[in-house]
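Heads up, one of the protein chains got dropped from this complex, but the rest are sitting where they should.
== chain A ==
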Amino acid sequence: MSVLAAFILSLFILFIVFDMLRRKKIREKYAALWLLVGLAMLVLAVFPRLLEFVAEILNVQVPSNLLFAMSIVLALGVCLHLSWEISVVEDETRVLAEESAILRAQLTALESRLDSLAGDTGPAPVRTEAPTDE
């Protein structure tokens, strides 16, 4: 019964990752990891003996502990990777914010120069949202 449950769960995870990938809700570099995890779960679900075999080789007394330990290490790795990715993204966002602020300031300076130029040649300019030819 538990074998069937594990089998269905891993199939479900694989399905969700595939579907997200198909609908471009997840990038390939992250999806690859989850597909690997799903496949590993599938293999373990189909061959439950495999876990006991590996546990014996590694001298782990309770096979499920091996599973837990591996899950924790995996989760830790994923968290670290995400922290790294978000640092990169934050940096990129910051640079974008700087750029947009500088461009906006330069645009404002240009607009006011244009306005003063127009003021030199013609009647006092009327500030409008969109610049128009006069």
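Keep this in mind: a contact is a pair of C-beta atoms (placed from the backbone, for glycine too) under 8 Å apart; a residue touches a chain by one contact, two chains touch by 3 or more; residues count from 1.
Going forward, contacts and distances are computed from a predicted model.
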{"item": "Among \"LrgA family\", \"RNA polymerase sigma-70 factor (ECF subfamily)\", \"MoxR family ATPase\" or \"Glycosyltransferase involved in cell wall biosynthesis\", UniProt-listed name of the chain not shown", "value": "\"Glycosyltransferase involved in cell wall biosynthesis\""}
{"item": "Hidden partner chain, touching residue among A:Lys25, A:Arg94 or A:Arg113", "value": "A:Arg94"}
{"item": "Hidden partner chain, residues of chain A it touches", "value": "94, 97-98, 100-102, 104-105, 108-109"}
